[in-house]
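Complex shown without one protein chain; remaining protein chains in place.
Letters A, B and C mark the chains as written, and numbering starts fresh at 1 in each.
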Amino acid sequence: MIVILKENPDRDQLAGFIAWLEEKGIQVHTSVGENHTILGLIGDTSKVDIDLISALDIVADVKRVQEPYKNANRKFHPHDTVVRVGNAQIGGGTLTLIAGPCSVESEEQIISIAKAVKASGATLLRGGAFKPRTSPYSFQGLQAEGIRMLKLAREETGLPIVTEIMDATHLPLFEDVDVIQVGARNMQNFNLLKELGKLRKPILLKRGLSSTYEELLMSAEYIMAGGNENVILCERGIRTFETYTRNTLDIGSVPVLKTLSHLPIIIDPSHASGKASLVPSLAVAAVAAGADGLIVEVHNDPAHALCDGPQSIRPEVFDTLACKLNALHKFLKTQPDV
Amino acid sequence: MIVILKENPDRDQLAGFIAWLEEKGIQVHTSVGENHTILGLIGDTSKVDIDLISALDIVADVKRVQEPYKNANRKFHPHDTVVRVGNAQIGGGTLTLIAGPCSVESEEQIISIAKAVKASGATLLRGGAFKPRTSPYSFQGLQAEGIRMLKLAREETGLPIVTEIMDATHLPLFEDVDVIQVGARNMQNFNLLKELGKLRKPILLKRGLSSTYEELLMSAEYIMAGGNENVILCERGIRTFETYTRNTLDIGSVPVLKTLSHLPIIIDPSHASGKASLVPSLAVAAVAAGADGLIVEVHNDPAHALCDGPQSIRPEVFDTLACKLNALHKFLKTQPDV
Amino acid sequence: MIVILKENPDRDQLAGFIAWLEEKGIQVHTSVGENHTILGLIGDTSKVDIDLISALDIVADVKRVQEPYKNANRKFHPHDTVVRVGNAQIGGGTLTLIAGPCSVESEEQIISIAKAVKASGATLLRGGAFKPRTSPYSFQGLQAEGIRMLKLAREETGLPIVTEIMDATHLPLFEDVDVIQVGARNMQNFNLLKELGKLRKPILLKRGLSSTYEELLMSAEYIMAGGNENVILCERGIRTFETYTRNTLDIGSVPVLKTLSHLPIIIDPSHASGKASLVPSLAVAAVAAGADGLIVEVHNDPAHALCDGPQSIRPEVFDTLACKLNALHKFLKTQPDV
Partner (left out) sequence: MIVILKENPDRDQLAGFIAWLEEKGIQVHTSVGENHTILGLIGDTSKVDIDLISALDIVADVKRVQEPYKNANRKFHPHDTVVRVGNAQIGGGTLTLIAGPCSVESEEQIISIAKAVKASGATLLRGGAFKPRTSPYSFQGLQAEGIRMLKLAREETGLPIVTEIMDATHLPLFEDVDVIQVGARNMQNFNLLKELGKLRKPILLKRGLSSTYEELLMSAEYIMAGGNENVILCERGIRTFETYTRNTLDIGSVPVLKTLSHLPIIIDPSHASGKASLVPSLAVAAVAAGADGLIVEVHNDPAHALCDGPQSIRPEVFDTLACKLNALHKFLKTQPDV
């Protein structure tokens, strides 16, 4: 941590501040310049609250040198984390396809889509039971019934299930769910994150609409600090000034998060674009960028889907796409790392 | 609602679609152009799911003409809502000052700040007991203890208290709280909003970091749809590309939200800027723009505040500021509406 | 174009407005609803100024149905445009690699890099002679001398040259340049665009930092309206709230712009990320997304480059990367379109 002092800082305050730091076991190196004096804080500065220092009268600015996350940090955990779910895995060189409808609508619907996506190569089934909708008047999901239907589909196909939680009080319903998804709007629902940290179940953590990489990793850290290391990061598009697409897919998140963290990262091309016609290009780009997997909305009748119809692709499109993605993934393994 | 059809739409699908709309009591006016056919949907289109229509094969685009919120909409409720809390009120031509520390830290701290801000003219006391912090390693608030201390401060000063809720399971602790605050990161925690809709207590709803006006009003609608009409909107800065300030205060939100809605709107200049030195200018601008009130962080020792120190102003600064704000508010009443 | 009227519009004004539209050869279809009356304007509404209509007292809102660009619009020009430069081409199923240093620094530098990138498969050479720098105190490019050196490098290697213009008055210096680049900061320098519209030389038009797809295509339209149809679109990252990377690559721009327009689209992964280590992943993703080419900063000594060193890759990295990109492009041709 680097502390830039204001011009002519009060000498007593400065001495007091340095003494306070040294008490905490932090070494302070002082560099006196013409216009500024700079303190270099050496040691475990994670115990030091940056806000507190910023507020001191003698301080002009504070800059952090180390990342504020530890468990999620590749520096302290150089090897890729592999999250295992039943026979499936996320990370470790595999390409994992998670597919299914936006919402679970009926037994027939979820079972037929589950069979279709399994046949196309998906290894996990997604489906919303609790749906975060902007409007209180929109369909809110089948809730407990939806989860029951997902389990039926799992029984029929053997595919582990991924579904979104909206509130910690619903946790009992998720006991037999394989992967719990935290949606973009809940990425900083810190109470929920803490509760999920007590589980040992995989958590698929979606990046918030306007969350930075660091904030995403800090939310992962909330879960990991509780002891649950099975976190899967998911980029699903960020909010920008562009309105043609629902969101803007930040493809750079893949190499960046791979650099900063050891956690697997998957891409959601459906929410990122909001348009079924764009999903295949974004999916192919995501695999090329090095994503560990994809989560894709697939619906057998998008025109009558109870939510997010416009961004769902049909099972036959998913079939061709999955085939192409797997071929691409295999091809890229033959290529040199650059 | 306006539906723009693709070129050469399938005639059978089109007939089916129109029949389906008419069944729902919606009249359809068709305008056939050279390149496009446009359907004007007349009637109560709030029953029609825009996503579902967008997903139809024959549809190129759908544009809404009416706002998707009703309870919060000024069109259906032309008079300003006034929210009453004890002897205080928010809206209706009053300027309401809500002040207090970011976090409750001790009995002495909260009581002394409460006395100070009351003496300066604040009519509500704010103070965080549950703190949403980006890092799991930062101070998370005194929680139940903090609420107890807030109540003590209320006893001492008579000021009603405002404090943030982070999870619906904490509601029992908030039973005796006067105004419940929903933070920016929870603005779309729809389960929490639904629970708050069951109360009749005032809810201070903060705009999310990257939420549009419409999304803010839809979140208010969640609360109001449950029957709780005591919603206070709060602009606290949005996230933009600018990094010099913590957020960017969207001062235009005041006249815009006053146009779209009848709910009172207050401004949080502390979070909007993140810098104590900017708070007074933003506060003065907010009153000038027509805000119904302000929520301001005041701390007697910002340099040792346990959170958000850099954005807290000292009681003596608040005193001069409050005086200026009240004088300005009074002055503006002598001026013509433009 | 759809015009939504205010409630109870003045009948005389409305009649006058409709008469005025009909004079312009536009048919008006009126749909009267409970709360709103909607006018559907049918015909060539490109003659109608949307701002003018918005300002009418009786108008609540105006929504455009047709895109405001024509020459750049795929609807009126369904086949892909192929831009030819010497033996190279951009668009039409080829993958075009444009490579070279941020700035031309010396004859030796530009010739040696030109030779290297040619050997690796680049078919055009880039190099900045006029450099738009945020600071007046930074190196501003070798200017005329830089262009002279680029021509030397072209003589030595046969590679056509691409270089940026900053001002229309410099056009005489660009007479013998093969492709003129318009930088992100000049995307809406409309005078410059008009001047470039008078040429028949290819123009590489970079998207502005916060320009929408429509604005980019309108800027292309400025050039094309002058008669110059040789426009190459370039996505180089947009400005968002994320600060870890210099910009955020909008990979979705590739399929979107391919849908909206027939113009070729290339990606600049160097400016998009600002970090050499991220360039390869973004480049591979761009090819996968269907880009017609890439423009990449390559420098033999990035640590001593006079500008943008951190985002330049070394010639040996470019060599491996180019090989991988070409193999990927070839592989994707064997795959089905999805």
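Here, a contact is a pair of C-beta atoms (placed from the backbone, for glycine too) under 8 Å apart; a residue touches a chain by one contact, two chains touch by 3 or more.
All of these numbers come straight from a predicted model, not from anything done at the bench.
Trainee: Omitted chain: which shown chains does it touch?
Mentor: Result: the unshown chain touches A, B, C.
Trainee: Which residues does chain A use to touch the chain missing from this display?
Mentor: Counting only chain A, the missing chain is touched by 2, 4, 27, 29, 31-36, 38, 40, 42-43, 61, 63, 65-66, 75, 210, 239-241, 243.
Trainee: By the contact criterion defined above, which parts of chain B meet the unshown chain? Give residue numbers in ascending order.
Mentor: For chain B, the residues touching the absent chain are 210, 212-214, 238, 240-245, 248-252, 254-256, 259, 272-273, 277-278, 280-282, 284-290, 317, 320-321, 323-324, 327-328, 331-332, 335-336, 338.
Trainee: Please identify, in ascending order, the residues of chain C that touch the omitted chain?
Mentor: Touching the missing chain: residues 46, 49, 51-52, 54-57, 68-69, 132-140, 166-169, 185-186, 188-192, 194, 209-210, 215, 218, 221-222, 225, 239, 302-310, 312.
Going forward, only the chains that are shown with their structure count from here on.
Trainee: For chain A superposed on chain B via Cα atoms, how large is the rotation, as a multiple of 5°?
Mentor: Best-fit rotation on C-alpha atoms: 180 degrees.
Trainee: Could you label the chain A-chain C interface same or different, taking same to mean over half of its residue numbers are used by both chains?
Mentor: same
Trainee: Could you give the separation in Å between the centres of chain B and chain C, each centre being the mean of its C-alpha atoms?
Mentor: 39
Trainee: Using the average of all C-alpha atoms in each chain as its centre, how far is it in Å between chain A and chain B?
Mentor: 27
Trainee: For chain A versus chain C, what separation do you get between their C-alpha means, in angstrom?
Mentor: Spacing between the chain centres: roughly 31 Å.
Trainee: Quick one: which residues in chain B touch 2 or more of the other chains?
Mentor: 210, 239
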